[in-house]
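For reference, the structure is listed below as structure tokens.
What you see is the complex with one protein chain gone and the rest in place.
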């Protein structure tokens, strides 16, 4: 038996919004310590790694490991119905192939989502060192990514001398955003060596949906290596994304 | 000659929005006591029955019965132009086949809508007893209907033991909303005997557009019989809908 209670149903809504941009189907793993999800997008360019420890919940009860395979589009459509000031209860009996999703507010509204038997794919998170680790307001990073989208489908991230440069260029022009310590927008930077790499803007935009969950984003990368993007939830737990680099044509 | 003045043009806008979801063309009947409209949707599954007594108007003048046949889409497009803090004047001379729709605010804006000669179809409202009559906040009922839409095109309404249950199920899952007295959302319930019936969500959604006009909805039904949905306007008058049941397949 699995049962988890979240104080604010909209936190789970934002989590599902974030995951569903990348992943069509996937299995949460609930165990006594909390809920985890690790899944790749269909083209296997990006990975999402979600951890919600028991402490992130108002109530949590899970006696043994239990996979909860879902279609994220269906779950997203249910979570669109989340209202303000509503608790969320997730509940699954051992023998049932359905997840109960219950909103408790003025009324009690219970959705029952058919679960998927997805088999088991063991994904490991990339074990790669990152030469640069930067904390910045999630909104600032989101704006820079949207700026880059005006002229291109790809963005070049460059970290050097205490500055994060977000650059893009295409037929429609060029964009150059500098996020500096002086401006107060670069909250911290740890750098073993300068780094620059090219990433897909469409994936970054999808990953930034998680900025609804966290005011701060942590960006890690190395030259021409995958990017890692962390969002720490205020309730506890985190969403981590990994994104493969694009090879630079020049 | 017919002339009616409404203190707030947006009340008429909401009425036309509500009627136009169901009905393409129809004839208001203005007489010395007020304005009435009774019309069915093209597939004759639902009926709207509008009554606006003379007292609902700031000014009202009609010496004899006068049909006012309109295309509701055209009238809706005119009413979209209603501003805040504007009075509405409806005016028709005896010999004219046009309705003047005048907004009086900072400026005076007069629309002239060509009227239709629709012949006369005498519709009587269904004279059926209802075993259940429930008052609930219109917003609560609307949310329950939207919940049901997530998984199905039909909804099962069940009233029993002082609870209104709104249920739907389909391939995408199940929904179960309980509106109870304890929650304060079931304002009153009168029940001769328990009742349950299946109704089309697309029609219910259209009918709920009238929730803009009334904070309270009154829902009446009997097992496998038509549903009646009443909205009482704060200005006086009411909009009543009737909806045929769907046969349950089980």
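Some points to look at:
Letters are used for the chains, namely A and B, taken in the order the chains are written, and counting of residues starts over at 1 for each.
Keep in mind that, in the parts below, contacts are C-beta pairs under 8 Å (C-beta built on N, C-alpha and C of every residue); 3 or more make two chains touch, one makes a residue touch a chain.
Treat the numbers as computed from the prediction; the structure is a model and nothing was measured.
Listed residues A:151, A:187 or A:212: the one in touch with the omitted chain is A:151.
For the chain left out of this panel, the touching residue among B:85, B:110 or B:234 is B:110. Note on the undisplayed chain: of the listed residues A:68, A:177, A:195 or A:213, the one touching it is A:177.
Listed here are the chain B residues that touch the chain not shown: 74, 77-78, 80-81, 83, 98, 106-114. Residues 140, 143-144, 146-147, 150-151, 169, 171-180, 183-185 of chain A touch the missing chain (whole complex, contact as defined above).
Quick note on the criterion: only the chains that are shown with their structure count from here on.
When chain A is fitted to chain B on its Cα atoms, the angle of the rotation, on a 0 to 180 scale and to the nearest 5, is 120 degrees.
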